[in-house]
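Left out: one protein chain. Kept in place: all the others.
The block that comes next holds chain A.
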Amino acid sequence: MLTALKVIPQLLCWAILVPVLSPSLAGTATAVAAAAGFVAGVAGENLLLAYVGGEIPFRPLRGICGVIFLLLWGASVWALYRSGSTRSEAEPPAPGPIAAGAAAVSVGVLAGALTLCRLAPLDGGAVRLIPYLSLAGAGAVVALGAAFLAKYLPERLAPRGIPLLALVVSALMVMACSVQRLDLFSPLSMEVMKFIHDFVHQFFESMLIPDHPFFRSDVWGYIGLLFGDKVGLWGGLALWYLPVLFIALALRLERLPSVAHIRQGAARRKLLAAFIRERRLRLAAPLLALLFLTGAAYQSRFPATEYWDPKPIEVTATPAGQIAIPKKGEVDLEDGMLHKFSYRQGSREARFFVMLTPAGQLVTTLDACAICQPEGYGQAGNAVICYYCRTLIPLETVGKPGGCNPVPVACSVRGDAVVIDAMMLLNTWESTVQVTAHGKGMGK
């Protein structure tokens, strides 16, 4: 039952996609093609899993999603470029039935494959027969039902050309982003964050930032903004929304038709008004696409699968006050995942985690940062996420101080164990938590 609820957002997107596709292409036949594509996508992926074996092809699927998003970027830049130059007098030619059918089938296959991922068991392997069959059926029914209802929609609302592409891509993004391993938005925002961090580091290292007492507080204020934990989110959102905004802008910038040859003022104005009204209608598609992208980004911030968040393992210190954790003990510290521990001494307690960074270094940090309430971190792919503010911290920067990064704790690797000073751990924890835990408003 719960599994059925999980695919509702996907099916909703699908229900909107089909009518969007069908009047713009070749009518009901397209809806049938799309429905068939969906069933084929679901079935193909599951058969692949059941008979050929192996994992769900997350990487290729994500690759395809990435490529179509890039395609949207390209198309939007093209649209914007063209809107500035001349106005295309003729409507873009409607695609022929074969092209339309092919487009509908491929969108259907992709939609089906993406939706099935939502049902896939976490340990890989095929989806059980009943959910799988019901998904295929639901997809087909939704497609045909939506196409039927779409007949009652005015044809003027049907998007064409690049706005149609925007709508299709953004709906597919919603489908992809709710599956954690297909999510494009969080890696995007992470890349942005990494890029900005690297940029600022390089800038600093090349000494372009004045280190003068007068400049310092101001300049560091701005740099602080760049390092702020939301920069990845905002930068990612910008890259995420820009193509659709470009498309909307291109529509808005489209030149008015030339009416100089019409002598009567009222007739001239009427033609202009009709064009402006139609242009406004065409903005509906990009706006809906923006809505979809917002949904996708939202789902991405709260991925469906749980974060990797192991229960802290209690550790004890030696009489000399050292905590030693074997690299290959109860857990494998070097498997690239974060491993949580807790240390208790009387009434004092500290939570921390150890992990291997992509650079190959074992780092130890508090399970808290210097600014948020100490709600701790989980791991999502190649980032850890602060549960309090939902900021993604790329693994590359774990172990470095600042922002919402987990507060580093000095450790040393002795032989096959990581060794931490217990007193120092407790003191760091307490001094961090004292600042952040009091008063909800204070942290952020």
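The rule is short, and it goes like this: a contact is a pair of C-beta atoms (placed from the backbone, for glycine too) under 8 Å apart; a residue touches a chain by one contact, two chains touch by 3 or more; residues count from 1.
In this section, contacts and distances are computed from a predicted model.
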item	value
Among "ABC transporter ATP-binding protein", "STAS domain-containing protein", "DMSO/TMAO reductase YedYZ molybdopterin-dependent catalytic subunit" or "Succinate dehydrogenase", the UniProt name of the subunit that does not appear here	"ABC transporter ATP-binding protein"
Touch with the omitted chain, as defined above, among A:R59, A:R252 or A:K270	A:K270
Residues in chain A touching the chain absent from view	264-270, 272-274, 276
